[in-house]
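Only one structure is covered here, and it is reproduced in the block below.
The complex appears here minus one protein chain, its other protein chains still in place.
Naming follows writing order (A and B), and every chain is counted from residue 1.
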Amino acid sequence: MEKFKAILGLVQKQQTTLSFGFVALFTVGGEHIFSSVVFRCPCSSWNFLYGCVFLLVPSLVLLLLGYLLNSKTWRLLTGCCMNTSKIFKMNNICGTVKVLVQITVNALVAPLTWVAVALLHGSYYECAMTGFNNTAYIHKVCDGKSKCFQDFHKLPCDGKSSLSASDREDVLLAIRAQSQVLGWMLIASIMAVALAFTCVTRCCSPVSFLQFKFWMSYMHQENELFESLATEHAKNLAQQNIRIFFESTEAPTMETPDNKAWEKIS
Amino acid sequence: MEKFKAILGLVQKQQTTLSFGFVALFTVGGEHIFSSVVFRCPCSSWNFLYGCVFLLVPSLVLLLLGYLLNSKTWRLLTGCCMNTSKIFKMNNICGTVKVLVQITVNALVAPLTWVAVALLHGSYYECAMTGFNNTAYIHKVCDGKSKCFQDFHKLPCDGKSSLSASDREDVLLAIRAQSQVLGWMLIASIMAVALAFTCVTRCCSPVSFLQFKFWMSYMHQENELFESLATEHAKNLAQQNIRIFFESTEAPTMETPDNKAWEKIS
Partner (left out) sequence: MEKFKAILGLVQKQQTTLSFGFVALFTVGGEHIFSSVVFRCPCSSWNFLYGCVFLLVPSLVLLLLGYLLNSKTWRLLTGCCMNTSKIFKMNNICGTVKVLVQITVNALVAPLTWVAVALLHGSYYECAMTGFNNTAYIHKVCDGKSKCFQDFHKLPCDGKSSLSASDREDVLLAIRAQSQVLGWMLIASIMAVALAFTCVTRCCSPVSFLQFKFWMSYMHQENELFESLATEHAKNLAQQNIRIFFESTEAPTMETPDNKAWEKIS
């Protein structure tokens, strides 16, 4: 039982890492389903558009979804039109940018995973590049194979191109290899940027490591407590108002913190 | 046990997101069943109508169902004929429009999912477009293939058109690619609009984030309490009235809030 609690504690501590992992895992699963069930390269001049749409639009959708589902976005935006000073005060611009960057980093996990996995899988890139009308690129990939140039966009479809099976496979393997190399480069650069970024932010933090941990824990506790107290307060207020309605009595008004106080703690 | 409660709390917090997800999931399932079991393209001049009906009418049905099953619709409409001032009072029009927009957004989840999934699947669009009598479109898709022009509406049915199998597949793949590109565009634009819309509404809210959360919680509590108290009140009233009937005694009349009070809190 104690060990179980320890594991739960560990899970709670590594929440961010774990949630990133889960998001990435779901994205990998989704990509696999899409590329095997929905995706079928048209093998025509549409190739480039079709491949790019499957490579990039889902990641755009995931990015927007990431912004939409992050409560920090709304904590930042709620009421900011009524109260522009909240954002544009000199000492707040820095904080706003910091929160925006945080939100963006969280929102970027899923789309980058999608692109990386799609590149490692290779089929979207294959379809897109066979519709890419760049003579130099086609010459380099075709490598002198006859009929490759005019049938280039028919390569991803089995049994359509007039090339020999082995020539076709050569070209496809070359394109897929490019895709996978690009995928690994993307993953490596994401990791490098993530490491550098975390280093710089942590390095510039005005507090030391344990104090940082303490404040994280404090914020977590404050959030939880605030929520439970707010719920209780709301319950009491509702109970009172409804009793007034049914019993037609006048009750002493309960005090609720005013708007200014709310803004200050938000 | 504590962890279980935490999960339940999380589910309750993310209610809207989860319910949207469930509606979308059911729609995806429904679309899959319909397109595989019920849908069979007629391969005649009926194609366009048939495809459009399967693409659009179910989404219309889902939209109407969305309005029908949303309790907010009835909260808004009940008694508004008797009491037109309720809607057309100057300071109320804005609120009415706001509630209408909220209801529409909720009702649009299912129909938009239907259209998006149907476009990604491609079979409805394929059937509709092969019946689409636009010469320029047919020329572009046929791309100079012989017999394609006159047999265009027979393409979706296997073994009916006089085209060679590979030519037929080319054309169908092109149409399906269009359908899927349109589907992704639709999904991306829905997400973009949703994000922009939520941003603007949240931004213009007069209260800050935590206060907003507090009022949401208050409204939830009030609703629950009101329901339980109303049920109790109704029970007492019924008990009293029936006792009066059987025992033919006169009991002190129980007070119920009058119509005006009811209207005010609705």
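Everything that follows uses one rule, which is that contacts are C-beta pairs under 8 Å (C-beta built on N, C-alpha and C of every residue); 3 or more make two chains touch, one makes a residue touch a chain.
In this text, all values refer to a predicted model and were calculated from it rather than measured experimentally.
The chain we do not see here touches A in the full complex.
The residue from A:V37, A:L69, A:L173 or A:I244 that touches the chain not shown here is A:L173. Which of A:F34, A:F48, A:Y137 or A:F226 touches the hidden chain is settled by the complete complex: it is A:F226. When you scan A:C94, A:A136 or A:C203 for touch with the missing chain, the hit is A:C203. Across the interface with the omitted chain, subunit A contributes residues 3, 17, 120-121, 143, 166, 170, 173-174, 176-178, 180-181, 184-185, 187-188, 191-192, 194-195, 198-199, 202-214, 217-218, 220-222, 225-226, 229, 233, 255, 257, 261, 265.
Assume only the chains that are shown with their structure count from here on.
Fitting subunit A to subunit B on Cα positions gives a rotation angle of 35°, stated in steps of 5.
A straight line joining the Cα centres of subunit A and subunit B is 26 Å long.
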